[in-house]
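Of the protein chains in this complex, all but one are displayed in their positions.
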């Protein structure tokens, strides 16, 4: 059987690895050597699980969406990551990484953020632990995700604007890496998705895998099976998807569906549909699929949703795509927005625009009556209210 | 032993009852006759509990606030209602009432809202059930709780401004009652707090009592006792407080602390500290304590927090006050705001400004090392970000 | 015998006019009573303004707000009414919400009513049952008639209770709505009027809420003993002045 998880060298098939400047070698090496030992220790697991339970609010529900299921004549479940403390799956990972950083003796945390959810999740765990926190965020994202900027400030984090390139997630990541290069000894960089050099993709996927493992347990109660027929998630970097897919990666009976942002249309020049538009290359220390010119200059992506506005995908997903293990669908801005409204008005759940993309596949794929579909409802839409209101002129 | 719960006539001591215009008699009577029968039925309980579990995300955690406990040298627990779907305790009640309304064959829902949390919670359950929804909200509150207005609209509810009086919660309630008078047959009015004519105070308290019952069970695991020494909650109308206090009402070993909004100072003329400033009277169909002139004109209250900006308190709380069963503390705007920031930066939880008021008692009361204090963390502060940001010039 | 009961013995197609005390001007109360007296209305209803009149529509709400900001109080109203019976013999009812009356002191309120010559009370948020249980005895002591409301939803059983408790007339709310002027009645309202009429209650019936013009007044009269006009009158004096009261009444009656 093929293995779709990481191998011992930090690769998923052709993708992954750690293509990092020498300045980061000690940090990455320290992580590579320690992340499994620490995160699999009894003590760590106890602390991690307790915080997920008492602080984050896990397990998040698996919710049978009755009206949606009736409308699409199939069985639709929502894994309610929107109910996590701070409003998205991102905090599963930041809880894990802050505990790891503490065990490694780090005193300062940096992070990049796109939608601001990862920034908020990072600022949150830093407040919880009393650790200094600096968040890099693209200037464009700072203005389109104002509520999350306010939250980070309330939480005591410093928010530093990234002003280069498209001024979005990619550029914020560059800035965070530069900060880390400049502060390698006492700083830990909490990457917010399954991107970056090994061990980040695997580490983040492991911390997020609680999503998938809970789903199995919960589904058993509803459907008398641990395995859905489809798991569906939006893919920015790919962490919410990786978390849901994790326990199903090597189970071919479970269809994996990755939903990317097509922006104004896949071929409009303003898109973030990496699997279609991307080619193999290196971004942020990882070999993966990314959108680039033939000269290897990274293309500026576009999506209405700040969290999907990234020119790459994680190496796990690149491998899912190339191996055809995963189906990739791209959804443009207008379909995503429409589905934000549908989910709000049919199920009373206002999703993050990132999350809305995932649901839009209901218009693109055919499902059978007995299919069991689990959507990762990765985050809530509070941060996106202005965008929704302006878009729909509410 | 004295009973602090409702009696069979709908009174808590001197307070309560149903002082309603004849136009509402059939509706109120229908509720009085049916609410216990329906809500105690096996079928209802199953549906209610399942939605609370799968949709709202209950049980919400009981979280031991480590840094806060260390700072105040006592044991501080937070009941995390902020993690409920839609971001506050309000949805416990709206889930209950929408199920009740369905059993009563109602086709249209109206509600009043102050902070907008109850409006969002109502709009949410209406979307979930596919029922028409109209929300009344004071004009002042519409502008200071803009995110919640946007959410209600996303959810498909109509938001109607109340333009009379202080243009806040009291006036929105008047408008909702007027709507109900005009649409008595097919409409159910989902009141958002333990106010209004009997059976509302008791009905809402029962739906919210899940907060207290969960707390008992959870505390047992942490402290080997089901009973804290103190339960503390903010009181607007009083529903989050009633929900937490419910199982402890008649247990004198548990100290009950109600926190009211002092606005710009209890005696500044701009306050909502009903227990101190109020006298017995009738508001919104219930005999209770309320702020009024000696002529019986209801006074316009003031608080920086829209959810506490109400000139009355529920009859249960009026009775807790008069009987001295509960301790009442009032917190002014600036202390509440300060505590919003403290909770954010010490525990990574940005509370609603309503909720912040409760925590401010940590500066006003002395606790012992072995005290076990449970705060109702009634809601999250996403709706209040603008207010926080402007106040602290973040 | 109470003036209210007398008028129903003497007359048919009664017109009762409601106005808010202290509106448009603080000292209009007596002026309006004089105008209504001159116009030969049959019953006068004086509204004691309340900050939160939850059974009232926008017109009466606004007039109440204005009256309060003009400085209207319960004490002042009684003061204004001290010579009421020197001015007019028309039956006069006070319509007010329960809280201001409660704060004033029910006994004191009733006693003052009696002193100035008020004939009865309408307290929309004092339900018949609570009245019967707690307050009936006081109101009776001061010989004040209590008038209760019925609506299209009120059950026959309850109508009987209300008929028992009411003295003077029953205030028959024309539709599901708060107060406010409407142009016409629909067939469901007419059916409801007829249904109630057939009950042959011991009290006469006045139809209120939504009476605004000659047409609605006449329809009401065909189905009851008369009608109550509030919002339409308030709007009229707001626009044309108190002194034009007689013109308004003519529009309705002639």
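By written order: A, B and C. Residues from 1 in each chain.
Heads up, the rule we're going with is that contacts are C-beta pairs under 8 Å (C-beta built on N, C-alpha and C of every residue); 3 or more make two chains touch, one makes a residue touch a chain.
Everything numeric here is computed off the predicted structure, so don't read it as measured data.
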item: Omitted chain's touching partners, listed by label; value: A
item: Option touching the unshown chain, where A:60, A:239, A:292 or A:344 are the choices; value: A:292
item: Absent-chain contact - pick from A:129, A:181 or A:389; value: A:181
item: Identified contact with the non-displayed chain, of A:282, A:365 or A:394; value: A:282
item: Residue of A:164, A:268 or A:323 in touch with the missing chain, whole complex considered; value: A:164
item: Missing-chain contacts mapped onto chain A; value: 17-23, 25-26, 164-165, 170-171, 174, 177-178, 181-185, 279, 281-285, 292, 294-298
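One rule holds for everything that comes next: only the chains that are shown with their structure count from here on.
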item: Inter-chain centre distance, chain B versus chain C - centres from mean C-alpha coordinates, in Å; value: 37
item: Between chain A and chain C, centroid-to-centroid distance (C-alpha), Å; value: 66
